[in-house]
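Omission of a single protein chain aside, the complex is shown with its protein chains in their original locations.
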Amino acid sequence: MNKKKKIKASTVVIYVFLSLMLVLYLAPLVWIGLTSFKSRPEIYKAPFGWPTAFHFENYAMAWKAGRLGIAMMNSLFVCVITLILTMVIGSMAAFAIARMRWKLAGAAMVYILIGMMIPVHCVLIPLFVRFAKIGLSNNLWGLILPYLTFSLPTCVFIMAGFFRSIPNELLESACMDGCSIFQMFFKICFPLARTGLFVTGLMTFIGNWNELLLALVFVSDDTKKTLPVALTKFVTPYQTNYDKMFPAIMIAIIPTIVVYCMFSNQIVDGLTTGAVKG
Amino acid sequence: MDKLLRNKKVIFIFVAPALILFTLVLFIPIGTSFYYALCNYDKATRSYHFIGLGNFTKLAKDPTMRIALKNSLFFLFFSCISQLVMGLLLAALLTNITKGRNLFKNVIYLPCVLSSAALGLLWAFLFHAKVGINNLLLQIGIKGPGWLFETKGFITLPMWVIAFVALWQYVGQSMMLYMAQISGISKSLYEASYIDGASKTKAFRYITLPLVKPMIGTAMSLNAIGSLKFFDLIYAMLGDKTENLKMDVLATYLYRTGFSSKGGNHYGKASAIGVVLVVLCLLATWIINKLFKTENYEM
Partner (left out) sequence: MGKRAMSVLLSATMTFGMLAAVPMTASADDVQNITWMFWDDLDASEDPITKGFKNVIDRFNKDYEGKYHVDPITTTLEEYYTQLNALVDADQTPDVFIVSPGPNLTDYVKPGVAAPLDDYLNADGWKDTFSSDAVFTQQTYDGKIYAVPLNIAAACCYYNKDIFKEAGVEVPTTYDELLDACKKIKDAGYTPITISAGTAWCLSMLAGYLCDREGVDLDAVNTGKESWVQDKTIDAGKKLLELSQYFQETAAGDSNDDATMAFAMGEAAILIQGSWAIGQMNAYNPDIEKSCGVFQFPAIEGGNDPARVIAKSDSLAMNAKTKSPEACVALMKYFTDDEAQRWTAEQGGKIPVTNVKYDADKAPAQMADVMKIFSGASSTFGFYNESLVSSDAGSYFDNQMVSIYKQEKTPEEAFQAVEDWYAENGYRK
């Protein structure tokens, strides 16, 4: 079909422009990959050249110096727990709001959606003060609680959209078969909203995996830091260890990139679906 | 069925955890925050004294607060507009091509899922005074500007640099939202318009834009709140240098006032900054919703 037409000039322009964008997006990542293998003097002298030698030991040093292993475990712990709790609590609330019949459903939705507009910064100080008193500061659970709370609005918002789209007839027939409300939720609606769960799970996980401010404030002990905080520690007023910082950045972003490459279509389309349905 | 869905007990069980969490971790702390904003925190005795609006009058006179407010507002406008333009442009281009669409889309979206802290450190190095881009420029005989430390001008150069880095990182989000909306527009509409002799640009102006309008509201409020909250990139790129470089935004100023070892622990004043922030967020969302009001309130 396309062959009939000549390739239009506008198409060429579009592709040239998009290719430039591609370079703009990929070049920094490729560059950091190369630089992470350079020795410290080389980083300063020839930051853009091809590495003269590949210093793989940079990675080992960064891993050890930044306690990246522990940091990664901490991040994983916090994010997985938050993810599970968010999905369960969020979709339960979303179901009740979207499908169940009660007068205050709308009000509850608004209550939760206000959370989307409130930046976490505003509760930073009260939470910090309160958590210090009840032993939740310097404690990963002290991160999980606010992460969970601030992940809920999006989750409820998107899941409510998905639950609304489930046809009434399906629920009715389930009801005829003698399903209890819990069975209806867990056996029918939950699986049907898989895409929604996937999307919210993704958003929650990515958001919390990258979160910096709360993690910075609430956790002081080096053995409890999360990955983003561990990264910022390579730059201090006293010293910047670029030869360790770049490998550390790579270590931090490679897992995300790998997962993204494997599932990029699902991730991007999932988010699209989430946005449309939501 | 109706009975099943009206079961008060079940509703309670389903909604309570979320609402309790919300109340405990969000709404009560916000109330506390408003109260702290009216107090002076005494470091030595670790207690709060009610001082009324003292923190706010102090902030009104505080030059750093003015800088932070100016920068935050600049950032708000810049990101709303630039994300709208770039996001729509990219979305329009990508929906017009078939080959490689996924590749372009996925690559541009990639930084959205990466850690701002990591990317910030990367860009900080690239915009470093001597190494980085300036090193490259020097090799071709150009003396690069102080990307991240020039303090002249109303909106300083570092602010522009960071604003563009933020655009680079987050434009994928807006692009995706617009793409979703555009691909939701029925093909027959376009076909009908082409039969009527409309050009692609005309179709974009008269079909795409109006139908994308509700999404503009959503994307823009997301941008607005995101840019007011903006912290990670600046912190990663400038660390504790924000004050001297006049690069504070509300979030970094709040962080420093509350938690930095130098000049920190002013919980009252920091809470007052938080209150300003939350008011701005609500105001921005409200204005954007007014501007892009749609009948379809769900999206």
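Labels for the chains are A and B, by order of writing; each one numbers its residues from 1.
Simple rule for what comes next: contacts are C-beta pairs under 8 Å (C-beta built on N, C-alpha and C of every residue); 3 or more make two chains touch, one makes a residue touch a chain.
Because the structure is predicted, anything quoted here is derived from the model rather than measured.
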{"item": "Residue among B:L103, B:A129 or B:I155 that touches the chain left out of view", "value": "B:A129"}
{"item": "Sole residue of B:T32, B:N96, B:S260 or B:N289 that reaches the chain not shown, by the stated touch rule", "value": "B:S260"}
{"item": "Hidden partner chain, touching residue among A:I14, A:L34, A:A65 or A:I257", "value": "A:A65"}
{"item": "Contacts of subunit A with the absent chain, listed as residue ranges", "value": "44, 64-67, 128-129, 132-141, 145, 216-217, 220-222, 233, 236-241"}
{"item": "Hidden partner interface residues of subunit B, rising order", "value": "9-10, 12-13, 16-17, 20, 43-46, 129-130, 146, 148-149, 151, 239-241, 243-245, 259-265"}
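By definition in this document, only the chains that are shown with their structure count from here on.
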{"item": "Approximate Å spacing (C-alpha centroids) for the pair subunit A, subunit B", "value": "16"}
{"item": "Subunit A to subunit B touching residues, read off their complex", "value": "11, 14-15, 17-18, 21-22, 24-26, 28, 32, 43-44, 47-48, 89-90, 92-93, 95-97, 99-102, 108, 111-112, 115-130, 145-146, 148-150, 152, 156, 161, 171-172, 175, 180-182, 184-185, 206, 209-210, 212-213, 216-217, 227-229, 231-232, 234-235, 237, 242, 245-246, 249, 252-253, 256-257, 260, 264-265, 267-268, 271-273, 275-276, 278"}
{"item": "Subunit A-touching residues of subunit B, taken from the complex the two chains share", "value": "1-2, 4-8, 10-11, 13-15, 17-19, 21-22, 25-26, 28-30, 32-33, 36, 90, 93-94, 96-97, 100, 102-111, 113-119, 121-126, 131-132, 135-136, 168, 176-177, 179-181, 184, 218, 221, 225, 228-229, 231-232, 235-236, 239-240, 250-251, 254-255, 258-259, 267, 270-271, 274-275, 277-278, 281-282, 285, 298-299"}
